[in-house]
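Encoded as structure tokens, here's the structure I'll be asking about.
With one protein chain removed, the remaining protein chains of the complex are shown where they sit.
And now, subunit A:
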Amino acid sequence: MNLIEVRNINKYFYQPTKMQVLNNVDLDIEKGHFVSITGKSGSGKSTLLYLLSTMDTDFEGSIRINSEEMQGKRNRWLADFRNHHIGFVFQFHYLLPEFTALRNVMLPALKLARYPPAEIEHRAMDLLQLLGVDAQANKRASLLSGGQQQRVAIARALINEPLIIMGDEPTGNLDSQNAAIVFDLFRQLSSERGQTILTVTHDDDFARRSDKVIHLVDGRIAD
């Protein structure tokens, strides 16, 4: 079953001049797969990811996630959709610095409000434990090391049990040891939990070990 179906996507940048970034992109991503998007810088791989993330709404074509069309939806609906179904891991960790690690993980779930706060805290603790950073739970996020922050960020991406986890170079800013830990975590989530994962990477090693690689060249998918 296809979790993501992309049909005929065209995307333009207008600054400084009009330029086509994505050219008739079609792709399908199956549930449970660990997919990497690769390509040179400027090939449109990040642009494609942010279109799939539903944060970029300025495109031509059709994106369906979990059978829902993303084209033409309102900000509030899309925000709610992200909250329910998409977890993000970024290159620069991006935790909220004034909040504790635990609080950072809890925030998307508090927003979703599917469970009462005590239950959410319990689940967040479990996730931090799973990722081996439960000792840092009550430290302020700004005091954590890079590798720890990225693991907290992964816990945060997982808290709402999303359909899909999206990563924008999640290992790009980590040393090789931490990068290996993060990669193993993704691998493990994919194989053990059947978690769909979609990451942009220019780490060839990372890409080679994923289930599927989508290689972009000049805004087109290369075969």
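Just so it is clear, contacts are C-beta pairs under 8 Å (C-beta built on N, C-alpha and C of every residue); 3 or more make two chains touch, one makes a residue touch a chain; residues count from 1.
FYI, contacts and distances are computed from a predicted model.
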item: Name under which UniProt lists the unshown chain, selected from "Lipoprotein-releasing system permease protein", "glycine dehydrogenase (aminomethyl-transferring)", "Methanogenic corrinoid protein MtbC1" or "Cytochrome d ubiquinol oxidase subunit I"; value: "Lipoprotein-releasing system permease protein"
item: Option from A:Glu5, A:Asp28 or A:Asp80 whose C-beta touches the chain left out; value: A:Asp80
item: Which residue of A:Met19, A:Ala113 or A:Ala135 touches the chain not shown here; value: A:Ala113
item: Interface with the undisplayed chain - residues on subunit A; value: 46, 50, 53, 55-56, 75-76, 79-84, 86, 88, 90-92, 94-99, 107-108, 110-113, 156, 160, 168
